[in-house]
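For this view, one protein chain was removed and the others were kept in their places.
Up next, chain A:
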Amino acid sequence: MSDKSLKLTNRPAAVIAMALFAVAAVTYGDASRMAVRATYGMSANAASYFICLFFVALGLGHLLSAFRISAGPTEDCDWRAIGWIALALTGLIGSVWLHAGFVLGATLLFTFTARAFGRRALLADFLAGGVIGIIVFLFFNKLLSLALPQGPLERLLG
């Protein structure tokens, strides 16, 4: 082994290795708290232990490649766009959480996702998203009687 081979050449692989070890530790902790109830053979936590082992092996594999294989060129990433989609999903989850209903959540999701892909017409998209949300809600709630989260607007429609 020369010095060169000990240099960290693939940072993502090293990060993934750490994540794998962390998940393995969590899984191990969870499995060790389970009571053994098996009659013969394996109990329910055996699979957890097995996955732990598997993750540790995968983590070691990643760690090995982190030092030996250099990372390919990573593409440029438009973090601003990712941020808009994160906001879009937050809008949806928030409005379901606060019982503001599906239509508002879908509208926010649509508007901010469109923004992430470069649209600037926020108001037009907001209206378009609202129309889509209402159509989807009416179709699935009325026609297929699926229970979508309801808020004030949905109760008005229903």
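One rule holds in what follows: a contact is a pair of C-beta atoms (placed from the backbone, for glycine too) under 8 Å apart; a residue touches a chain by one contact, two chains touch by 3 or more; residues count from 1.
Just so we're on the same page, contacts and distances are computed from a predicted model.
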Among "3-oxoacyl-[acyl-carrier protein] reductase", "Tripartite tricarboxylate transporter permease", "HTH luxR-type domain-containing protein" or "Osmoprotectant transport system ATP-binding protein", UniProt-listed name of the chain not shown: "Tripartite tricarboxylate transporter permease"
Touch with the omitted chain, as defined above, among A:Leu8, A:Ala25, A:Ala47 or A:Leu127: A:Ala47
Missing-partner contacts on chain A, residue numbers: 12, 16, 20, 23, 26-27, 30-31, 34-35, 37-48, 51, 54-55, 58, 61-62, 65, 72, 74-79, 81-82, 84-85, 88-89, 92-93, 96-97, 102, 105-106, 109-111, 113-119, 125, 128-129, 132-133, 136, 140, 144-149
